[in-house]
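Heads up, one of the protein chains got dropped from this complex, but the rest are sitting where they should.
Chain lettering (A and B) follows the sequence in which the chains are written, and residue indices restart at 1 in each chain.
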Amino acid sequence: MEQEIQDYQIQNEVSQSSTDEGYQVKLEIFEGPLDLLLFLIRKKKIDIHDIPIAVITRDYLEYLEKKEQINLDREAEFLFIAALLIYIKSQMLLPREQEVSQEDDPRQILVDRLLEFQKIKVACTILREKEENQLLRWKRTFMPPVAKPDELDLLDVSLFDLAETFFLIMKRKERENFRVIKGKDVSVEEKLKEIVDYLEKNGSMDFLEYFSNQETLEEALVAFFCLLELVKNHTVIAIQEQLFQTIRVWLRKDRPHHLPHGQSHE
Amino acid sequence: MNEQLKAILEVLIFISQEPLTLEKIKEVLGEVPDEELKAALQALQEDYASDSRGIQVIQTAGGYLFTTKPEHDQWVRRLLQIEKKTKLSSAALETLSIIAYHQPITQAEISAIRGVDSTYSLKTLLQKKLIKIVGRKKAPGNPLVYRTTERFLQYFGLNSLDDLPKEEEIAKILEEEKQSIS
Partner (left out) sequence: MNEQLKAILEVLIFISQEPLTLEKIKEVLGEVPDEELKAALQALQEDYASDSRGIQVIQTAGGYLFTTKPEHDQWVRRLLQIEKKTKLSSAALETLSIIAYHQPITQAEISAIRGVDSTYSLKTLLQKKLIKIVGRKKAPGNPLVYRTTERFLQYFGLNSLDDLPKEEEIAKILEEEKQSIS
């Protein structure tokens, strides 16, 4: 059984080498000289640590002469390694007095390079597999839509929006034959406290509703002034759900401990 | 399992186009015990591991990312009407592997290992943002020094450089090859 496999492999190699040129061109163009050297070493089943330098040099030069298998842009680089091989061969021929130690072996420089290169080649095949797998995965290249919060599009309100809304309300009130009752004095301090108390109790306040419920114009004006103060000193936050709609007012969680003073002057 | 936490992680990973790192997650969420976070992330990954899911949460380049599963590649390409993505040339892959294992490294050093000039491959890799210039070497001529990028990790689905094929793995493959030849 084992014999059969070996026979098959030998046959296979024979058939490969018989159509050598076609086979090579189809399967492999050597990117660089180290590629070619590794190929020759594997083909001859040579131990990389003990390369028969004469044999390899001959094979290598044969390939260079055929040229079909090499990347011609790289010719100089192939020739450089050829020169290195010949140099090593000549060093090997020099008579030596004793067994060469590994460091003195003129082949060592080539062996080190081949080992490193071989390692990289194997890493490449592993990385290639990973690459192929990753190329089949797709990530999004755009930002997915982000859901709108339940309370619709919230706009942070400027003081201008606030004032404008107020005057719109006041106009409406006027049209409704707003009754002006003189004589009831409302202090700013009282109103501030009233608004904050209301917010503390109810969580939030509907701006429109609150003002509509003011009994007198004076009271409404004082209330409006108070609200501006509360926004300004960050006690409350005012949010308009959509343009031209009512403004909701909340107490800020990080509000200052003290209410604003009624008078802006000292 | 903290289902609420899992749902939030799902949202955060979902809206990120790049792998979402643990640091970023913590920055967003504030105080969450590490174990709870990891358990929720794992549960999330398991949710999507089932065959009845077409997308999944992968761990890559040090973060978490939603991608489609490989087996659905053809449908994505049909929808987007694009060809198969092209692979790196073998020269570029070789150059990239050398940089990955030997970084930081100069062009001359790369070329020495490959035995061929690598300028063109370097250019391709720079353009694909798989490598970057990180400075200069204190050596004659002050050559530029290269490193792999985050995108490199993502490109190969590696979580970190530690995930590169290891010495032993390579040795094992070489051994197997040797035996299959002889």
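To be clear about the criterion, a residue touches a chain if its C-beta (ideal position, glycine included) is under 8 Å from a C-beta of that chain, and two chains touch if they have at least 3 such contacts.
Remember, it's a predicted structure, so these values are computed and weren't measured experimentally.
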Touch list for chain B against the chain that is not drawn: 3, 6-12, 14-16, 20, 24, 27-29, 51-55, 66, 68-69, 72, 75-76, 78-80, 119-120, 122-123, 126, 133-136, 138, 142, 144-145
Contact footprint on chain A, counting only the chain that is left out: 73, 138, 140, 142, 144-150
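Quick note on the criterion: only the chains that are shown with their structure count from here on.
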Distance between the centres, which are taken as Cα means, of chain B and chain A, whole angstrom: 11
